Structure formats: C-alpha cells, structure tokens
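Comments concern the structure below.
Removed: one protein chain of the complex. Kept in place: all other protein chains.
Take a look at chain A:
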Amino acid sequence: MVERASLPIGLWGAMGLLATLLFMQQVGLQWPAASAGPTGLGQVIFFYSVLPRAAVALLAGAALALAGLLLQRILRNPLAEPSTLGISAGAQLAMATATIHAPLLMEYSPGLVAFVGGIAAVALILSLTWRRGLEPVSVVLAGMMVALTANAASAALILANGEYLFSLFIWGGGSLVQQSWYPALTIAWRLVFGFAAAVLLLRPLAILGLDDASARNLGVSLHATRFLIIALAVWMATTVAAEIGIIGFVGLAAPALAALSGARSLKQKLVAAPVIGAILLWLTDGLVQLASGPGGERIPTGAATALLGGPLLLWLLPRLRMFEWPSLAASTSSGRRVSRPWVLVILIGIGALVAAVVGLLVGKGPAGWSIASGTVMTDLAQWRAPRIAVAAAAGGLLGAAGVVIQRVTSNPLASPEVLGVGTGAGAGLAAVLLLAGMPGLAWQLTGSAIGALAVLAAILILGARGNLGPERLLFAGIALNALCSAVLTAVIALGNVQSYVLLRWLSGSTSEAGAVHALVGFAALLVLSTPLLVLGRWLEVLPLGDATARALGLPVRAARTTLVVIAALASAFAAMFVGPLSFIGLIAPHLARLLGLGRARQHLVGSILLGALLMIVSDWLSRMAAFPYQLPVGLFASLLGGPYLIYLLGKGVQRHG
C-alpha cells in the first residue's frame, strides 16, 4: 500500500528495546516485593499483574494489527481497521445496551456481545456500500457514520443510566491493567487461530488483493472467502475490545508501517504487521505506566495509542499510494432540474417556518400533548424559541458547509463532519476544560473555535502537500476526526466533572440555548453564507475540474482555500451550539439536489433551509420522545439521516457523471 521502504528495521529494534527497558524497570520495581514479601502478595502482583500486562500488550497489539491487515487486504482499503469500520463503536453500543438491559448476558459472555455489535456494524457498512463495489472512500465514510450514530446512541444510554457511567468510561479508554492471565489467554488463542487461518488462506488472500475479476478468474469463491476473513478479523478485534476496551490506531498503523519498513509480500506483512503492532502497544503501555502516579494512570492506554498513532497516521497520509479504484473526482451533475427553482426554495422556506411554528406551539406538558396559546405560549416561547432558533441556525450552517464541501471536493459523499472540524471543536473544548477546570461559556467557545481552526489548518497544510486532491482532503479529515475523537475519549474516560460536560456536548443538546446563542447563531449564518452567495460562480465552476476552472480564469487554489475556510468556520459554529452532529451536512445538500436544485446558488439556499428544517424537527423529537427526559439532538439527526443514507448508497451514487 506504500510507495517505498523508508523505515529501517533498526527503528523497530530500537523501539522494541525501549519497550523492553520500560518493562524491565517495572520488573525492577516489583521484584524486591515479589521475592521478599511475607504475605506472598508481592509475588502475586508480579506474576498476575506485571507479567500478564506485558503479555496482553504484546498479544492485543499483534491481534489488532493482524485484524487491521486482513481487513485492509480484503477490502483493498488502506484505512480499514476496527475503529474506521465502526466495529469498536458497534461493540461499545452492544455492550452498553447489554449492561443496562441484559446484565446476565454481560456477566457470562461480554465477548459474544461485543462480537455481535462489531459484526452488525460491519454488516451494515458492507451492505450499504455493496453496490458501490466496497469502494474504499464509501466504506470508510459509511463506517464513520455508523460509528457516529452508534456513539450518539451509546452516549444517550450512558447519560440516562448513571450507575454504569464509570464502567463505560473505563472501557472506552482502553486500560491494560491486569490481575489474572485470563484476558491474555483469551486473546492469545484467538490470535493463534487467526494467524493460522490467515496462513492457510494465504493464496485466496493474495488473490483477493487483486480486483474482483482476476480473483473470480482464478477460481476463488469470492464472497464466502471475503466474509470468512472479515468475520475472523472482527472476532479478533472485538475480543480485544471485550477484554481490555477500545484500543485505536494499532490496527490502522501497524500494517502501513510494516509496508513502509519494507515488507512487500503478503507473507512478509503477515509477520511484520503483528510484530510492529505488538511493539507499538507495548511501548505505549510502558510510557503510560512510566507516567502513572499513585492515583492511577493519567491517560488510559487506549487513548494514548491514539495520541501517538494520530500524528503517525497524518505523517503516513502523503505516503499512501492512491487506490486502484476509479477516482471519485467526478462531475456532480444532477438528474433533473425543476423549471422554477426559486419557487421551490421558497416552498422549502415555508416548510421550515411551519416546522418552527409547530415546534413553538405543540409540546408535551405534565398531562400529555398540548397546544400552547395565549399567555402560556408567550411564556413557553422564551424556552422554545431560542432552542428552535439555535437548531435552525446550526442546521443552516451545516447545510451551507455541506454544499461547499461537496462542490469543492467534487465528492458526493463529503460532508462537514468528514473534515473533522466538529470533533476538532470538541478537542479544543476538552483542552480548555482540562486547563481551566470549569471555564465560562466564553472560554468554552474560544476553545472550540481554536480546536476547529487548528484541525482546519492541519487539513490545509496536509492537503497542500498532496495538491489538495479530493481523496487526500477527505482522508486528512477522517484521520483528524479519529484523532480528535481519541482525545475526547481520553478525557471522558477520566470520569470527572469535565467528562460530563464533554459527554453532554458530544450528545448534542440545545437545552442551554438562550437569546444570545440564537443571535450569535443567526449572525454566523448570515456572515458566512453571504460571501458564499457572492462567490456562487466559484461553487458552480469548481466541480467541473481544475483544468476547466483554470481555463475559465478561476484562481483555483485561492478559491478552494477560501471556500474551505468558510465551510470549516460554519461547521465550527454549528458544532459549538449543537455538538458534532452527523448527517445534516451530508443530507441537506443531497436532498436539495434531489429536489432539483442544481445550480450553485439555489443549491446553497435550498440546502441551508433544508438543514434548518431537519434540525428543527430533530430538536423537537429530542424534546418530545421521552418527555420529560430530553434525548440528544444528534441521535435524532442521525436517525433521520440514517435511512436516507441507506437509500442514497444503496441506489449507488454514480461514480462518473
């Protein structure tokens, strides 16, 4: 998957040596107690805590790397791994649900629960992208969206069931603390089985790395083999998830690093990737232990791997070879155009207004459904109006950002969520919370803005190296999204007051919206969408391709940069108000296009209004569905968008034209 060997094997030797030294230091700390303890307790700690922890680090690292390698090979997708495919999120949702609703199941077989969740997530993603031939970008995007929806649902469950918060926090962080050999043995025999199966399937695996036609000609029973290997990889990954929690990035980075280190054939990679994965996780865990104090570990190992792995992934990106797949950079001509587009835009606007009025008047009270009027209405309006306004503004901002990103990248599956700007805002918020304890709203907003802009800057710098091609832009966003999510997971895993603030933000709530929020939201919408309307020609021309755009006298690079900055700011503002909501930024532009709004300015305004409409409906549902308990808006935005996404992907967005 990589162009050239550039990492000497010596580097891995050095890292392995460092990990060994860290381990020896732990041994040195524990050994005196182990050899001289009067109670035998020191011995037990040494043999059942220090040693199995090292074993689990090595085994889990190897298992995740092997799972990642198999998934990447079989899907021919260098970004496939348990977290990008939503396997971890699916396992987490299944385990959270089982903990609360079927504790017996969790008591006896957490591994099975995790496997069912993981395999369900993969099955969903594969069925969504089947007709697109499991195209890498589609698979990863579908994975991201399945993960977002599952995470929103998990967050809702966790928030509503305070008694298990702590357990789920720990699990989400991924801790390697051990007190028996059971997890090590469980992972070990799955790893042995997985490795043996991979060796036996060496030939079909090698062939499946080619394209489908060659594979079929060579007589490989395509689907059966594929599913078998995918199930094997999911089994290994979810076993690790069930035994120690979420460990990100090892599955992604280890195979790529193996290739960068000179492993060329599949046989070499099957050995090199697990070895590198084992070293990576062992070293990370050694560093985590080195930094830990008497009050426990400051960073859970799972989150630490993401902190180390994220930058690694970004460094890898420019070195990743582009895919054999036909480029996604296709013109985005729409099927049909309506004869009077602006009438349609006005109708959508009226629809949004009607939704707002219904949201303002209809609601549940202590005695069931009611329609407010008179003084009660004016009274309740001071609560409902700001929420509706903030939801509408956020939806509009996402709709605008979606149109810009889809047009700039010429990628029908791009969306502001993909840029990672929303989770970047979350990482900024997390940083401010960690530094200042309980900062005021202004500081929280500042932190979010800085986080969002930092992510944006990173994308621009990375993208500039790769000449900002559509795929690289998306992958940079996906990588940053995963990195920022890991930061959020790490902070949430601390389980303190700040964790609750982040969890609340993550689940997306318009609950605290006041008049100020509404004003800021609408000001942002106005300030950011006006230049887009003025620059409508850029949006019109860019999807035609760079050559055409240049021929038409467009300053291509400057235009792209300007538009991306505006889109990122819009996503950042939306995220600040309603969390890193998924789907609206993807769906609103598509709906607008499907309704027949093809030209840039109509498309933009239509998408803004549709985004607002969708968010108003989501907000209302979140308030009503479990009254008086309020559910996360993000969950409903996802649930409204999910079925549409299935429709869209199932229909098969055309690759060309």
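Here, contacts are C-beta pairs under 8 Å (C-beta built on N, C-alpha and C of every residue); 3 or more make two chains touch, one makes a residue touch a chain; residues count from 1.
The rule we apply is simple: contacts and distances are computed from a predicted model.
Chemist: For the chain not present in this complex, what protein name does its UniProt entry give, out of "UDP-glucose 6-dehydrogenase", "Glycerol kinase", "ABC transporter substrate-binding protein" or "NADH-quinone oxidoreductase subunit H"?
Modeler: The UniProt record for the chain left out of view names it "ABC transporter substrate-binding protein".
Chemist: Quick one: say which of A:Pro32, A:Pro311, A:Gly365 or A:Pro555 touches the chain that got left out.
Modeler: Touching the chain that is not displayed is residue A:Gly365.
Chemist: For the chain not shown, which residue from A:Phe195, A:Trp383 or A:Phe522 touches it across the whole complex?
Modeler: From the options A:Phe195, A:Trp383 or A:Phe522, the contact with the absent chain belongs to A:Trp383.
Chemist: Considering the entire assembly, which residues of chain A contact the chain that has been omitted?
Modeler: 39-41, 44-45, 47-49, 99, 103-104, 106-108, 110, 159-164, 166-167, 169-171, 173, 175, 177-182, 293-297, 300, 363, 365-377, 379-380, 382-384, 438, 441, 493-497, 500-501, 504, 509, 511-512, 514, 623, 627-630
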